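Pasting a structure here, questions to come.
Here the complex is missing a single protein chain, while all its other protein chains stay put.
Labels run A and B following the written order; every chain starts at residue 1.
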Amino acid sequence: MMQEPAEPLKKKQPRVGVFVCHCGINIAGVVKIPELLERVGIMPDVVVAKDYKYCCSDPGQQMIRDSINSDKLDRVVVACCSPTLHETTFRNACAEAGLNSYQCEIANIREQCAWVTEDKDKATDKATEIVRTTKAKVENDLPLDAITVPINKRALVVGAGIAGIQAALDIANAGYEVVLVEKEPSIGGHMAQLSETFPTLDCSQCILTPRTVETGRHPKIKLMTYSEVDAVSGYVGNFKVKIRQKARYVDFKTCTGCGVCLEKCPGRTEGRFERGLTKGKAIYRLLPQAVPNKPVIDAKSCIYLTKGKCGNCAKVCPTGAIHYDDTDKFVEEEVGAIVLATGYELFDAARLGSYGFGLVPDVVDGLAFERLLSASGPTSGEVKRPSDGKTPKKIVFVQCAGSRDSTNGMPYCSKICCMYTAKQAILYRHRVHDGQATICYIDVRTPGKGFEEFYKRATDDGIQYLRGKVSKIFRQGDKVMVWASDTLAGRKVELEADMVVLATAVVANPDGVALARKLKTQIDAHGFMTEAHPKLRPVETLTAGFFLAGCGQGPKDIPETVAQASAAAAKVLAMFGNTRLTHSPTTAQVDEEICVGCGYCERTCAYDAVKVDAARKKAVVNAALCEGCGACAVACPSGAMTHKNATKKAIFEMADTF
Amino acid sequence: MRRYTYYPGCTLYTKARSLDLCARKAAEKVGFELAEMPTWNCCGAIYNATSDDLAAQVGPVRNLAKASQLGDKLVTLCAACHNVLKRVQNRLDQPGNEVESERLKTFVDERYERSVRVMHYLEVLKQDIGFEAIKSKVVKPLAKLKVASYYGCLMVRPKEVLEFDDAENPQVMDDLMRALGAEPTRFDFKAECCGGYLVVNRRDVAKSASHRILDNAKAWGAEAIVTTCPLCQYNLDKLRVVTDGSLPVFYFTQLLGVAVGLGQDELGFEHNAGDPIEFLKTKGLL
Partner (left out) sequence: MAMSHTPAELLEQVQILSGQVVSECYQCGCCTSGCPIGEAMDPPPSRAIRLLQLGRAQELLDSEGIWMCASCLVCGTRCPRGVDYARIAEACRAMNLRSKQSRVDPDTVTAPELEEIPQQAFIAAFRKSSV
């Protein structure tokens, strides 16, 4: 009997389903859907071409799922909006119907087609080509499984202002260990410098210290003060952090916090905490309620460390806790998530040339005035002016000192100044009953709960609001002259004051900016950390595993900071609630037979995801770190590096469709 | 000795001639020569900012063209001339302005050779001579005379074009005074306008603007003021209500001249109000 010749192994023809979304009128208003369907329907291997008004809706997804089963589809193309919006939606829908998620591709015919033209014919032509190209890609897609990685359920919080403190407490109270790193000797950030907080006029220390004490005592919080993050390696769920513990010269284990050393120190620093109103001492605590309540020595101003003389503190210390031979130490911690809460600074008002800051001693900035108001400040809470210690009877508060100015790089509104200026004026009048306060403003912004009522309280108290941005501030005799205007009356006004307070612009903490650059997390043009999406993802970054909280992300007040910190903690806890983390499998892959270990890929990678194994001279991809950007595949001169589901063959076939 | 093409301008050539002569002599003592352009015309006295008024630019362009044939730098002693000439030069060089620029350059008869660097006498002192060198030429240090340095508005603005020091708190002339042995005082009105040409039809306004400047200088303890522009010098010196001999208003080159040893009659003091000679004598400087 003659045998039938064996059938040559035929490549199985793919069965592609194309689903075109109207997206209401977003796509359908420009792209001619019936025509598109017709053209798509006759493309080879397209088994079914359907349309729906909103594919992302439940019925839309159901239509796709049903079609996968009834039409026996093994590839799906959804022609709709940008994949950043619904790729996950449709891939999940396909998975539910039994099709591998990675054999479903999105053809963006909205942002890249319907939204960039009003010409319907051109739009329909372009949409056809986009679908054709995407079909070429999906036909080359192999089924892939998501990668999973373990999670180290420990968190790192960088910065222990109120944002960092809140985030650390929330994570620690859920039972996970937190490493809290703070560059100052004690925690509390700028909130510790404030006198009272708006709109409740709570004493800042009174509401802050319960948190700081809890943080200092928490069994799950490993507090590292006077420390800075030096380097971070690894990837989400598996970070290795190198922390520099700066030399303190005081042994925290033996120091009792008695404070005798503070009395005897002759060395002087610029007094940053007091904003330069008084000089600090070389051995110092930031404030009496400091957590931890142990001093450190500032090496640059210590007479012993710089000149070898003095040594008073060591002489008087009852426990011998002073060690002049201390050095910086490095510690390595392993964590799974990092919260960046590096906070803000105030713009250096000396750079506002016409405002006299630095030239006229009685012109101070907002934080300096807080120190004057604060009971633990240099004047014990009595409002005295820096030049002669007299009580100022007339203070002019200048809002928008630097903010809302496109010519100096700070076109944004600093958000907190209108409220804190009203607060400072109210507190001043409370301390100095016959004091007069004038606030020069452009607008008064009171968006929070109770804020507008607070502003009314200020005006009810007789505080004068003068609408007009100040142009110049200078000294005349022992008065400070302010050139302002009353735009509501249409006149220039010259004010004579005893003291001027500048509400200077809020800028990102420069140390935070430097850290972001080191870590390669995104910052915007002003140095504020960039959130993953301005509306829907305000506490995440685009770098997996890094979260944001507080003013490091943008100017905001305490209630918003606390809310954001808790939100960031919630994201961390959501991550920790999993057993393992999934990671997209569309990563780079090395063909070891071709690879010669030239290292071009390693140099190109922005994520440190590919390294050449020196012994074998082969590139090795860490799929967990790889973000699938494709740069290494492009850089590879031999073609050894390819990209899963975006191979050279696939790309050439996509290009050939034109 | 370095030679610079020099543009005196109308006022320094006539009414304030003595200041011009003083400045030239002081220059020689310090190590450079001001070679006046053989022919020149009015610079326009004030820059015309209207976008389409090309006729107003012709005067300054003609001067720049003439200067360009003599070298690549043009020095002026008057802040107003400096302001106009430098801004017009900048306008000619502005990318995107080529059509207008060509029209102007071809319109004037004089051949326009190249872009000229317009410099104020002060810039020559700072950048080309250097204050250290000037210090070494000082024979009569100014005995810690407290001097307020008044730059005037035209000297520093517009800051992107003039690039003359910090526009809110310039230091160049203060540094010069220090090099000459004087003590520059703090002064909040260094670059605030004296009223300028408003003295012609609104004398009252120029007077009050000038008074504010003098008051602030006095408040900071100044014993004298130095200026960089003959119009500022006039407004501050001659418009005040009280000329009680206090706070004489000098042209900066006058004090420079005193310090480098020019004779009493070479310093142009007939130009100043009051009795500057008497004042300087009481300070032991003459």
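Note that a contact is a pair of C-beta atoms (placed from the backbone, for glycine too) under 8 Å apart; a residue touches a chain by one contact, two chains touch by 3 or more.
The shown structure was predicted, so the numbers you read here are calculated from the model rather than taken from an experiment.
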item: Listed residues B:D52, B:D109, B:E132 or B:E270, member touching the removed chain; value: B:D52
item: Residue among A:T225, A:S485, A:N509 or A:Q564 that touches the chain left out of view; value: A:S485
item: Chain A, residues in touch with the chain not shown (by the definition above); value: 354, 400, 404-408, 442, 467-472, 483-487, 490-494
item: Residues of chain B in contact with the chain not shown; value: 9-11, 14-16, 42, 44-53, 56, 78, 80, 153-154, 157-159, 167, 192-193, 195-202, 204-205, 208-209, 212, 230-231, 234, 238
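In this text, only the chains that are shown with their structure count from here on.
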item: Residue ranges of chain A touching chain B (in the complex, touch as defined); value: 353-354, 356, 359, 472, 474-477
item: Parts of chain B lying in touch with chain A, wherever the complex brings them together; value: 166-169, 186, 188-189, 192, 215-216, 219-220
